[in-house]
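Showing chain A:
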Amino acid sequence: MRGRLLALLALSGLLLAAGMQQRYDSTINYFSERSAFVSLPAGKTLKALAFGYHNLAADLLFIWSIQFYSTYYISNRFDFLERVYDTITDITPQYKEPYVIGSLIMAMEARDIPMALRLLDKGSLRNPEEYMFDQEAGFYCYKYLKDYARAEQYYNRAAAKPGAPAFIKRMNAHLVYLRNDPKMAYQMWLDIYRHAGDILTKDSATNHLYQIKAEAELPQLQAKVAEFRAKFRRLPASLSELAVVGMIREVPRDFDGNEYVYDAQSGKVTAQRIFRWKKR
Partner candidate 1 sequence: MKASVKGIVINTFRESARNKMFYLLVFFGILFALSSKVVSFLTLGDAMKVLKDTGLAAINFFCVLIAIFTGINLVFKEIEKKTVFNILSKPVSRDEFIVGKFLGLALTMLTALGAMSAIFFVFVALSGGGFDWGILLYFCMLGLELLVIVAISLLFSSFTTPILSFIFTVSLYLIGHVMWTFNEFKALLRVPAWKALIQVLYYLLPNLDKFNIKNEVVLGTALNPWTMLFSILYALAYIAALLALTVLIFRKREFQ
Partner candidate 2 sequence: MKALEIKGLKKSFRSNFLLKKYHILKGVDLEVEKGEIYGFLGPNGAGKTTTIKCILDLLAPSAGEILVDGQPTSSPAARRRIGFLPENPYFYDYLSAREFLFFSAALFNLSGAEVKDKVAALIHRVGLSGHEDLKLRKFSKGMIQRLGLAQALVNDPDLLILDEPFSGLDPIGRKDLRTLILSLREQGKTIFFSSHILQDMELMVDRVGIILDGAIRRQGKLSELIARSIQYYEVVCDHIAERELANIQANFACRDGYFILTLASDGNVNQVVESIIHNNGRIVAVNPVKMTLEDIFFNEMRDSR
């Protein structure tokens, strides 16, 4: 065959092949249920199989997982979720992203908080200087499990780690409060207040301190008013009367140093500020 003809044949053959490939691809559904991940070797096996290129393997697996777990039409995509992230984190335990992203997917998308917590625990174990894993775990306990005791434990741990930002301490204190240990919570908030490095922290602390103090003292005052009424068959004219008759040693002030508001008509004791945090 002539040279030119051969070249033409080669080119058209290539184009034809490309066209056929495209048709072939359109007939295959790559993301059928069957082709979801069947099995993945455990972390060590994959490390061995990677023959020294395991970092890259872990990276690629991570990149793949991000794409895969955001492909919403694969219905059973979470079947091996824990396995995948265990593998990645086994290979490179100090790579932080997988713990964070993995637990995020587990908590938000797969709705499996215990699985997320397991992953975060692992992260914390392998990276003892990192506060963020305990922080995330604490948050999940608080928000989704509503297990304040456990959340408090996590925040406690996180707060103790170097570089833990102030709000962790705040969260910790709040959780203690939620756990119905107002005395301890008060102490913690006081500590935060005293060491506050910025206005936000100080404000937040004062708010909490105000609330805790008020929540402790208002009921007490209210009780004393009732006691007064029972004894003297009338409401006291003011809170100082309670002190005069010796029911309280002195009239407590709120955290701002202002007097509590007493309505002599109804006998209700309230605080000047409206505090927001409600106990759940």
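Everything that follows uses one rule, which is that contacts are C-beta pairs under 8 Å (C-beta built on N, C-alpha and C of every residue); 3 or more make two chains touch, one makes a residue touch a chain; residues count from 1.
How were these picked? Simply put, all candidates are chains of the complex that A comes from, given by their letters.
Since the structure is predicted, the reported quantities are computational estimates derived from the model, not experimental observations.
Visitor: Tell me which of 1 or 2 touches chain A in this complex.
Guide: 1
Visitor: If we count contacts the way the header does, which residues on chain A are in touch with candidate 1 in the complex?
Guide: 44, 48, 51-53, 55-56, 59-60, 62-63, 66-67, 92, 94-97, 100-101
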